[in-house]
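Every protein chain but one is kept in place in this view of the complex.
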Amino acid sequence: MLGHGFMGGAHSRALAALRWLEDDPAATPRLVSICGRDRTSVERARRRWGWESVELDWQRQATDDRVTLFDNAGPNALHLGPTLAAIAAGKHVLCEKPLGRTAREARTLRDAARDAGIVHMCGFNLRFLPAVRLARELVDAGAVGEPTHFRARFLASSALSPDQRRTWRFHRRGAGSGAVADLGSHIVDLARYLAGEPVAVSAVAKTFVATRDDRPVDVDDAFAAVVEFGNGAVGTLEASRAAGRRAGECAFDLDGTLGSLSFDVERLNALDLIQASKERRRIEVTAPEHPFMQLWWPAPGHPIGWGDSFVHELRHLLSAIATPSAVAPHGADFEDGYRAALVCDAILEAAHTRRRVEVAPS
Amino acid sequence: MLGHGFMGGAHSRALAALRWLEDDPAATPRLVSICGRDRTSVERARRRWGWESVELDWQRQATDDRVTLFDNAGPNALHLGPTLAAIAAGKHVLCEKPLGRTAREARTLRDAARDAGIVHMCGFNLRFLPAVRLARELVDAGAVGEPTHFRARFLASSALSPDQRRTWRFHRRGAGSGAVADLGSHIVDLARYLAGEPVAVSAVAKTFVATRDDRPVDVDDAFAAVVEFGNGAVGTLEASRAAGRRAGECAFDLDGTLGSLSFDVERLNALDLIQASKERRRIEVTAPEHPFMQLWWPAPGHPIGWGDSFVHELRHLLSAIATPSAVAPHGADFEDGYRAALVCDAILEAAHTRRRVEVAPS
Amino acid sequence: MLGHGFMGGAHSRALAALRWLEDDPAATPRLVSICGRDRTSVERARRRWGWESVELDWQRQATDDRVTLFDNAGPNALHLGPTLAAIAAGKHVLCEKPLGRTAREARTLRDAARDAGIVHMCGFNLRFLPAVRLARELVDAGAVGEPTHFRARFLASSALSPDQRRTWRFHRRGAGSGAVADLGSHIVDLARYLAGEPVAVSAVAKTFVATRDDRPVDVDDAFAAVVEFGNGAVGTLEASRAAGRRAGECAFDLDGTLGSLSFDVERLNALDLIQASKERRRIEVTAPEHPFMQLWWPAPGHPIGWGDSFVHELRHLLSAIATPSAVAPHGADFEDGYRAALVCDAILEAAHTRRRVEVAPS
Partner (left out) sequence: MLGHGFMGGAHSRALAALRWLEDDPAATPRLVSICGRDRTSVERARRRWGWESVELDWQRQATDDRVTLFDNAGPNALHLGPTLAAIAAGKHVLCEKPLGRTAREARTLRDAARDAGIVHMCGFNLRFLPAVRLARELVDAGAVGEPTHFRARFLASSALSPDQRRTWRFHRRGAGSGAVADLGSHIVDLARYLAGEPVAVSAVAKTFVATRDDRPVDVDDAFAAVVEFGNGAVGTLEASRAAGRRAGECAFDLDGTLGSLSFDVERLNALDLIQASKERRRIEVTAPEHPFMQLWWPAPGHPIGWGDSFVHELRHLLSAIATPSAVAPHGADFEDGYRAALVCDAILEAAHTRRRVEVAPS
């Protein structure tokens, strides 16, 4: 694994937790090495999370013979190079979202992964919340009919203070974009997973604090977009890290010709389904009778948390490697990562040019 | 009063209810006449709602000497002519939303009302839900700081069935537009009341059922818009009568540099205020300690309903006539009706031309 | 009508609102007289609420030839005498809850009403919230099976301050009891309406502030009771006017062998039904497709408020008088008022004697 920050911890914990889902310990992953720049920090992460060795050079890690799966939980600027190197060495790869800082980077990764024939996954962990998976199953089963609307928002307020430092998340070279890459990519992926392929966007983006640490902020703090889907549905996507005092509010609605679905992270274990006017069914997804719940830890019937989504994600990936089987449609592969990046780039271009922009895959 | 449908009933009831708010019955309005085309229906409405006489000719009603206030609760196509006639006769006027089928109609009414010096109000009753009023008071008091985001949605599903008849709400001549005029104008007004003046919009609109009764539907069933405000805030507005099985879901969020507000009609008597990360204060607006609650019926402390908003609205108008005092800022006057219409027209033009459109008052 | 306080206003407004539900104004009630002790206050109430005349002597009002229905909205101590007088004069009667200060008083009224053959109603207005009525319809239709549990709470905090004055609600002569009579009688009636007849109770009661205005408080501020029903269900009832800072929280749950129901006044227009584990259906009772919703004002589809329950209640009563038909089972008659009083007395006795008390009707 590359990276030892928040995502490094989330992935490490999930990898270890996988043993509870397997009867055969041989089937659980060996944690070969963790990689970062600062030896002291990486060593602390190694000890805490149980990795066997420390690595300071991602090039060496990516080509290490002991490594089967390269898990890139590093910052956005390190998604392209190390992941490419690992693919070139024939490793399976998991790369955190966004797949690239730009759609061009994402396409390079998609192409390389496809050509190499390895198993590839992009870390859109929201797909692995049971309520989101149930939403997709209901859509597939026709519960909402033909989509007419999709709306999603992901709202935080971490960037409202001018005193917030100019970390890599606040410049284009480090992050690609701001709220678009960090929060927006998540809801773009949900839109694609649940409502269909976006074909055009109109958007506005804002940077509310223009300089930090006396240097310019050249990425967005927030965006709002109108989306047209290939199937005729329309919708809105909105993400912000300048939304009052909201702290990670993430919610979506899907409407169709036969019904509606609503989800809010604040109620992580529930999905709302409306199939009759004035009647909202709240489905607690912890019910053991849902087939795909039988896989998840902890015991069916009890609420799970955000962290559990990573356990489900890693299990899905390892199972795709072992079987072998496709990561898609329930996991996001590099094709999904690329297509999400295309929509993100279209949003940024629409905001910049103040024009409607068509999403053009290539 | 002109009109005897849903709005006619809502206004009639509110007018009668006003007597509970006054010690002096002389201060309560006399219900002179109710006007419509079909004598039998109007006569039934007259009896039921307590009007003194039936009128079949709005021209005569608008110039009736006994009439002080002309209450136009008729369909959109009858907003312009009868209201103009009443203004010309020196009556005070209340006109249901949207003020006109187009911004041009609305401007004509705004100009006439302004020049005549009469008291004029546009029926945006959502402003008279106590929670909405409290939101504005909190904004004025600086509780959320400078606005950064406003988002609102008004979602219904009445137009999803192809069997729904082609009433006047489904053609331009009758309604001006579809979801934009009917639902969108409400949330455009909320945006203006709470977040500031919109200066540009990008939008998409959809007509999901193209023909009804074998005739074309030339208005929108739904729209989604990105809005830029003059103060730098950005937001989304979305209204639909094709939203799955939703039945009148109406909600908004306002975010600013110091805090956030959220309201949902499903919780008509509450407003959520977030001034610290991870802490949401739900304020029940029925509390008697809120000064402006002391006006409302029924007794402070008990939940009110949608219908009570009209009581508050009519009382505000009659008080403005009696005092006299300005309808704005807490009531919407014809200037507000006109400016909302400008934004609605900009949304329709943006959707039609697929371009960003600036809102240009004149 | 006797009384011109909160309940006087609620009933007056409801009586006037009835005209919106009738095509024939002749069918709507004439408001003959309003009665109270203080001429100035009663005169103000008369003007405001539209009564024809003022009456200072309830004895005369109760026997007034113009009066068909005697509406007793006065304080608890005036429930017995004036209502008995009206019954003796052959009037139909509506008496606010609790029917008597004691079960003995309630029985006297029940017996007199029954013997006189007049139409009698006890003002348990919660039965006329559409969600509560829907709950009963669902129970009757077998939606929850055989009841196993009923729990209800009615929580306020009006009596926590020692500075609260010693009004008639704080002594036995004026009120009969405290939280038991004022709030508890409501949820006892809901228990009977929805779950069945209580046969035994164990309880505790508390008076948190022992003296007010230097005089003793000889009624309870709060009680909690365990209830056994004749059908084998068990439950809890709890009411308080010393519950922290809660302001009128009122909620109940009913569980049965096949499902569960939940209601909370905070969501006045919704009822929750659970018929499958992990799936909660929230039914918005404003849906026009519910047969009994077609009666209510305002227009189906829009949220109603607390005050509307009185409109429904008065309409039900007037309809029972006109048809004629039984007030029960959906309205509470004096038999219901008496039986609720029996349970209230049993709760008080159980709390006083610290023993389980059987509810013994006579």
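So that you can tell them apart, the chains are marked A, B and C in the order they are listed, and the count of residues begins at 1 in each.
Keep in mind that, in the parts below, a residue touches a chain if its C-beta (ideal position, glycine included) is under 8 Å from a C-beta of that chain, and two chains touch if they have at least 3 such contacts.
Because the structure is a prediction, the values reported are computed rather than measured.
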In the complete complex, the chain left out here touches which of the visible ones?
A, B, C
Out of B:44, B:166 or B:280, which residue would touch the omitted chain in the full complex?
B:280
Could you tell me which of A:16, A:276 or A:328 touches the chain that is not displayed?
A:16
Using the document's definition of touch, tell me which of A:47, A:173, A:215 or A:352 contacts the absent chain.
A:47
List the chain A residues touching the unshown chain?
6, 9-10, 12-13, 16-17, 19-20, 22-25, 44, 47-50, 247-248, 265-270, 284, 287, 297-299, 301-308
In terms of residues, what is the contact footprint of the unshown chain on chain B?
277-287, 289
Give me the chain C residues in contact with the hidden chain, please.
144, 148-149, 151, 153, 155, 157, 160, 202-206, 208, 222-228, 232, 234-236, 238, 240, 242-247, 254-261, 274-279, 350, 354-356
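Keep in mind that, in the parts below, only the chains that are shown with their structure count from here on.
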From the C-alpha centres, identify the chain that is farthest from chain C.
A
Between chain B and chain C, what is the gap in Å from one C-alpha centre to the other?
36
Per the C-alpha centroid definition, the whole-Å distance linking chain A and chain C comes out as 54
Between chain A and chain B, what is the separation of their C-alpha centroids in Å?
40
Give me the residues of chain B that touch two or more other chains.
247
